[in-house]
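Left out: one protein chain. Kept in place: all the others.
== chain A ==
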């Protein structure tokens, strides 16, 4: 099978819609790519995006099947429907790619990201930061008398919202993992 599972009739309805309408609207898609865990495979994926001028909003990669030597790359990208279709087809051509799934099309999916934020401040600001962290269920993973380090997991927009709130309260550094995502259900 080709990495692009073009099943019977699939061209009309599936994630690999070969009959798109060429609209100009920019869409955000979360795409997961199962790849052979061989040297250079990430460079191939990144090189594809750079070489053909596609956007990468977020990219994560880690081995998911040690015995099968498979890694999962999760890419969040934006583009017109035509560009999104091209991205998937181009990913599918990469030889060590086993499977390309467009979660945005394939159905409800869970998207999570982990962030670590350092917030420096005293007095009221410090109290407020802690209070908001509690509301967001962020964990304190390090603290000094003048700072906190929060760990937060969630959808990217939740992390964006939390970071926005922390900014006036003394946010000095943030590290984010990028998105990991899987389809819901079986």
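Here is the rule we go by: contacts are C-beta pairs under 8 Å (C-beta built on N, C-alpha and C of every residue); 3 or more make two chains touch, one makes a residue touch a chain; residues count from 1.
Keep this in mind: contacts and distances are computed from a predicted model.
For the chain that does not appear here, its UniProt entry gives the protein name "Acetolactate synthase", which is one of "propanoyl-CoA C-acyltransferase", "(Fe-S)-binding protein", "ABC transporter permease subunit" or "Acetolactate synthase".
Contact with the chain that does not appear here is found for just one residue of A:39, A:53, A:108 or A:123, A:39. Within the full complex, the residue among A:62, A:95, A:110 or A:175 touching the omitted chain is A:95.
One chain of the complex is left out; on chain A, the residues touching it are 1-2, 4, 6, 8-11, 16, 18-20, 22, 36, 39-40, 43-44, 47, 51, 82, 85-86, 89-90, 92-96, 98.
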